[in-house]
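Here it is, the structure in full.
And now, chain A:
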Amino acid sequence: MDFGFKHILYALLTVFIVLNYGLILQGIVRKIGARVGRRYGIRWYQPYIDIIKNYAKRSTITHGVMFYIAPVFRLTGGIGLLLFMPVIFGSEIFSNFSFAGDLVLVLYFQFFGVLGMALGAAEGGHPYSAIGVSRGLSQVTAFELPLTLGVLAIAMQYQTLNITEIVAAQQGGFLSWTLFTNPFATIAIMFSFLGAMGRSPFDVVLAPQEIPIGPPTEFHSGLLGVLQLNRAIFPAAKLILFMNLLFGGATSWPELVVKTFLIYMWSVFVGTVFPRFRVDQSVRWFLVVPLTIAIIAIILIRF
Partner candidate 1 sequence: MISPIHIITLTLGTAFFIGLLKKLNLNISALLMLVAIAAAGTISASWFTAILSGAANAEVFTAGFNPPYSINLLMGKGEALITLLINLAGFLGGVYLLKSLKERGIYTMIIYLVFIMSLNVIVMTRDIFNLFVFMEVASIGIAGLVILDKSSKATQAGFKYLIATGVIAGILLIGIAFTYYFAGTLNIDVIQQASIINFKAGSIAVFLVIISIILELKPFPANGWGIDVYEGANPGIGAMISAASASAMLFVLYKLAVLVPESFLQIITAIGILTFVGSNLMGIKQSNANRLLGYSSIGQIGLLTAIVGLKPFLGAQFELIAVSILISHFFAKAGLFWLSGIVKKQNLKDWAMLRQKPYLLVLFGIFIFALIGFPPFPSFLGKWELIMKLAHSHHFYILAFILIGSFLEGIYLFRWLGFSIKMEDANLPPLTVHWNKIIPVVLSALGVLGSGIYFGTITEIAASLKYIPLLFIALLYVIDFLPVYVKNTVSIAGIGYYLYTIYPDLEGFKLIFGLIFLAGGMLTLVAGYFKTGTRKGFYPLVMLMFAGLVGLIEAHTTFEFFFAWELMTAGSYFLIIRGKKSMTHALSYMLFSLAGAYLILAGFGLAHIGQSSYALDILASVQSFAPLVFILLAIGFMTKTASVGLHIWLPGAHAEAETDVSPMVSAILLKAGVFGLILLMLNMGSQFIGSFNIYYALAWIGAITAVMGNMMAAFQEDAKRLLAYSSVGFLGYILFGLSFMSHLGWLAAVSLSVVHFMFKTLLFLAIGGIVYRVKTKEMYKMGGLIKKMPFTFISVLMGIIVIAGVPPLTGFGGKWILYNAVLEKGWFFPSALVFFAGIVAFLYCFRLIHTVFLGQLKDEHREVKEAPFWLLLPQYMILMVIMLFSALPNSLLKPIGAMLAPIFPEGALEWQGQLAKSGFGYWNGQVIMYIVGGIFVVVFAWLWYMNRNAQKVKQFNIGYSAERPSLPETTHFAYNFFAPYKKALGFLVSPLITNFWDSASEGVHAISDKVRRIYNGNVQTYAFHILAFIVVVYLIIF
Partner candidate 2 sequence: MEYISMITGFLLVLLGLWGVLTQKNIIKIIIGFSIFDTGLHIVLVSIAYLRGGTAPVIDKAVKVTEAIEKVVDPVPHALVLTAIVIGLGVTALMLVYALKLYQNKKTLEVQSFNDLKW
């Protein structure tokens, strides 16, 4: 694959679209959440306002180099994750940098931003940050196991790790989606997805009541602004990943919007219904229910 200037432009385009989609999604979901709770809620464009406000702050402090570049790590991780995936199936423009690596790259690149952010947050010296990171990492290890098994089952099913090929194999009607061809893997992965999204019942990492917003506790102004950009891009990127793996990908932006919105709503619904788990509870839960399902998925694919 030859690499040219146009790729950068395509990439910027993708990032721009997904960023806006992510921000709007955030706003709408919060609005829905509020309405379910019988509140009026924010305006759907509130996330835009927040970002602008943060960038407009005049005073900025830093606790050191790692602290300063942590948001950079975080956003790089989000954008990178997005760009290493083919966003729109069959579109050369929105395949972006997926030629650089396959599903394994995407799975591991998720952690790039997470770990970088963790480092920076820790340099802030705030114990809440460190506590949040400790909780977050613990939870990550737990939901990664069913996720890994599910991904292995899918890769085995399609005999490839190439995301584009996985999506291609699911074309031709919704019955050829992984959801239907490999339901157990899908269930396992969708449970892990709940953990990956970090919403209730797995939101103890940010735990607004006990450790005000966890790792990002110390971040503010422009630094927080960068994090907020990521908060729009990163979940959207993850949604796209799960959509590609399980729900046949998307051949156009509207299809993408519909599918990812519905996938997101899965975590929103669960989050609205279930109260928060403690870390040890969530770790045990992931290693019991989703893991069992994932093992069944593997056994089915093997035998």
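In the analysis below, a residue touches a chain if its C-beta (ideal position, glycine included) is under 8 Å from a C-beta of that chain, and two chains touch if they have at least 3 such contacts; residues count from 1.
Regarding candidate selection, all candidates are chains of the complex that A comes from, given by their letters.
Quick caveat: nothing in here was measured; it's all calculated off a predicted structure.
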Selected partner (touches chain A in the complex), from 1 or 2: 1
For the chain A and candidate 1 complex, residues of the former touching the latter: 3, 55, 59-66, 68-69, 71-73, 75-76, 79-80, 83-84, 97, 99-105, 108-109, 111-112, 115, 118-119, 122-127, 130-131, 133-135, 137-138, 140-142, 144-145, 148-149, 152-153, 155-156, 159-162, 217-218, 221-223, 225-226, 278-281, 283-284, 287, 294-295, 298, 302
